[in-house]
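With one protein chain held back, the other chains of the complex are shown just where they sit.
And then chain A:
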Amino acid sequence: MSMRLEHDYIGLSSEVPPMESSDKKFSAGGLHLKATELRLGLPGSESPERENGNSQLNIGVHCNNSGSSSSSSSCCNNNNNKSFVLGAKRGFSVAIHGGSANWVFSGSPGSEPAFSPRAANAGKVITGSDSVPVSKDGLPQSPKPIAQEKKNQILGVNGHGVAAASKAQVVGWPPIRSFRKNTMASHTPKNDDDAEAKLGSGFLYIKVSMDGAPYLRKVDLKTHGSYTELSSALEKMFSCFTIGQCGSHGVPSRDGLSESRLIDLLHGSEYVLTYEDKDGDWMLVGDVPWKMFTDSCRRLRIMKSSEAIGLAPRAMEKCKSRN
């Protein structure tokens, strides 16, 4: 195999150079391994670290692999590099340059996305119906309304929930028959922003957000019987989000070390676990009997203790007493 640093489709070289250890959350140049960490969205979906639009953080086309923070949009337009300018024109564009999102489109029939012509053929949105994007068949049936959105708004969750509407989808991916897509869409409960707690016959899903984590998780309170169980479940879920606490590879180590670090974090001074109850008040978790807690809990939040101001005084006392 060629030793030349080849650019693969999404702009990552096939050789994986080691990450520099740094205080930064990710390496500035070369590979953006952080960008390839476990993520829920498409590789180009944003996390808070990228919100500031710094193009050097963008995964994707950095044809000049110099680590400079020049905007990569020019090199994508360069026809000489056409062989690498894949995503720009193709069904799935991973290249998110500063400013122009290439892969969010309106689902309304016949409309063209308002982006550069180059991007005209980039990924179209699944409408959830049988029809192809340019069909005249009428409205999309997907439960997620599809809208043209700028890149900045295509966010992974920042901890406060995000409109599912802004998620762009690639035509025909994942490869599931339309029939199944439509059937499941009409059967599974809609993931409403306002529905914070999804209650079903055997489960009670509660959204859990953690300050600083790029997206939130959901936990099924019914599968736990006590605060300790819940606590360790959350630790497992969020141990990979101990940003800044990771090892030099930017990837959280999976041994017990980072987990116990999180335990320290949760029980120590840095983070506290809070919940929003039926009345909308934010309370510290652990004050009430477990059953009462599951009945009244609407959502969970792992917040920095420095921000845990305004909690009930008794709760704050408890918090302080743990330090």
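Some notes on this structure:
Everything below uses one rule, namely that a contact is a pair of C-beta atoms (placed from the backbone, for glycine too) under 8 Å apart; a residue touches a chain by one contact, two chains touch by 3 or more; residues count from 1.
Keep this in mind: contacts and distances are computed from a predicted model.
Missing chain, UniProt protein name, picked from "U4/U6 small nuclear ribonucleoprotein Prp31 homolog isoform X1", "BBSome complex assembly protein BBS10", "F-box domain-containing protein" or "ATP synthase subunit delta', mitochondrial": "F-box domain-containing protein". Within chain A, the residues in touch with the undisplayed chain are 1, 6-10, 12, 14, 16, 33, 36-43, 45, 82-84, 86, 89-92, 94, 112, 117, 120-121, 126, 130-135, 142, 144, 156-157, 161-162, 164, 167, 169-181, 183-184, 187-188, 191, 201-203, 205, 215-218, 249, 251, 254.
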